[in-house]
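Just one protein chain is left out here, and the rest sit where they should.
Each chain carries a letter (A and B) given by its place in the written order, and its residues are counted from 1.
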Amino acid sequence: MFEREDETVERVIQHLRRPAAIDPGLDARVMRAITQAPPYRRRVWPLWSLLAAAAVLAVVLIARPWNRNATSKADTLQFVLVAPQAASVALVGDFNDWDPARSPMQTAQGVWATVLRLAPGRYRYAFLVNGVEWRADPGAPAAKDDEFGTPSSVVTVGGRGS
Amino acid sequence: MILAALLLVTQVAAQDPRLERLDPDTRSAVAAVVDSAHGIGLPVEPIIQRALEGATKGAPGLRIVAAVRRLAVDLGTARTALGTSASEPELEAAVAALRAGATPHVLAHLRDVRRPPLTMALSVLADLVASGVPADSAAAAVLALAPKAGDADLVEFRRAVERDIALGAPPGAATSVRLNAGALDVTNSSGTPGNPGTPRRRPRP
Partner (left out) sequence: MALRGVTGRARFPCDVATYAMGIDKVEPSDADLVRRVRTGDTGAYGALVSRYRDRLGRYAVHMIGDREDAEEALQDSFVRAYRSLARCDDPARFGAWLYGILVNRCRTTGARAARRRRMFVHDAQALDGAAHTDRADQLDWTDAVDRALARLAPDYREAFLLKHVEDLEYEEIAELTGAGVSALKMRVKRAREQLQKYLREAEHV
């Protein structure tokens, strides 16, 4: 009985493996659907175009914090820390290899700021004050997994125009 | 040809000059994790960034290695839950959600009810938990909103909940109140498969 039952399932499998005749017209329907959308190239944001866009837009965008261009995938974000006593504040995070030299912040009366353009992703970051003190961003969600004993924050760029 | 492929794989970490910030022992342990992850198709950039974070923060080498190993495993779990078409940002956000207490089942469910990218939805889930919302409440809220809410709506939801918590509301209550309030605007009342039913429309006061 065991053998026969196994045989039954094997017959089923052989039957199911036969090619299912799919309408070959499906190919044309797919191609029609995709060519109605903009060509593939324009949907991708290669790094060079992101950098070019950032260069062109940087001056305008700095004057308008939290600007969100609804049709682009990358976002330009302003990071701010109020630290009137600090001599230097650097922004470090997953977007700049945690390198304090990459994104030093500028200050006006104790308010430190910088602007970054970020591709979609979830980024851990923190502020390094005077080269020694780690501070999270009080205005941002906390990075819950604090594996190195210092506070960090999180910023997320969703990747879909909102 | 397999040998060549293996050699190619082991080059990945060796070539990344950023890892030179680590001491030699830590560097080779991290490189091994990077190469393993790359070998099974997981994104390596998050792993490298985690190592660099540890380096900048002056963490002991063993702690850095433990952190990157844990991250590699979690990226694998995230990918199993979300599938091979998940992007790097989605996987990073999924790891955060998993660590916040979302189950792989929740992630798979989210994938079924929301068009990609899932990055923001997963992030909001993790961020809600970081604010004190219980993991299952956060998951339920995000899953309820996921089919119809845009990324901006989800962010606004999170901010509203965080404001309420800062004003003293219990996190779970803040979440459900905001969810019910928001549901009137975000969705119509018909549920979709797998979406816990949204509340009926109530007349506005």
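Quick note on the criterion: a contact is a pair of C-beta atoms (placed from the backbone, for glycine too) under 8 Å apart; a residue touches a chain by one contact, two chains touch by 3 or more.
Note that the structure is predicted; figures quoted are calculated from it, not measured.
Visitor: Omitted chain: which shown chains does it touch?
Guide: A, B
Visitor: Which of B:A37, B:A59 or B:L122 touches the chain that is not shown?
Guide: Touching the chain that is not displayed is residue B:A37.
Visitor: Suppose we count only contacts with the excluded chain; which residues of subunit B make the list?
Guide: 32-33, 36-37, 39-43, 69, 72-73, 76-77, 79-88, 104-105, 107-108, 111-112, 116, 193
Visitor: List the residues of subunit A that touch the chain left out of this view.
Guide: Touching the chain left out of view, subunit A contributes residues 5, 8-9, 12-13, 15-24, 26-27, 29-31, 33-35, 37, 39-41, 43-44.
Going forward, only the chains that are shown with their structure count from here on.
Visitor: In whole angstrom, how far does the Cα centroid of subunit A sit from the Cα centroid of subunit B?
Guide: Taking the mean C-alpha position of each chain, the two centres sit 11 Å apart.
Visitor: Considering only the defined contacts, which subunit B positions touch subunit A in the complex?
Guide: 18, 46, 49-50, 52-57, 59, 63-64, 66-67, 70, 87-89, 92-93, 96, 99-100, 117, 119-120, 122-124, 126-127, 129-131, 150-153, 155, 158, 162
Visitor: Within their complex, state which residues of subunit A touch subunit B.
Guide: 68, 92, 94, 97-100, 120-122, 124, 128, 134, 141-145, 147-150, 152, 154, 156-160, 162
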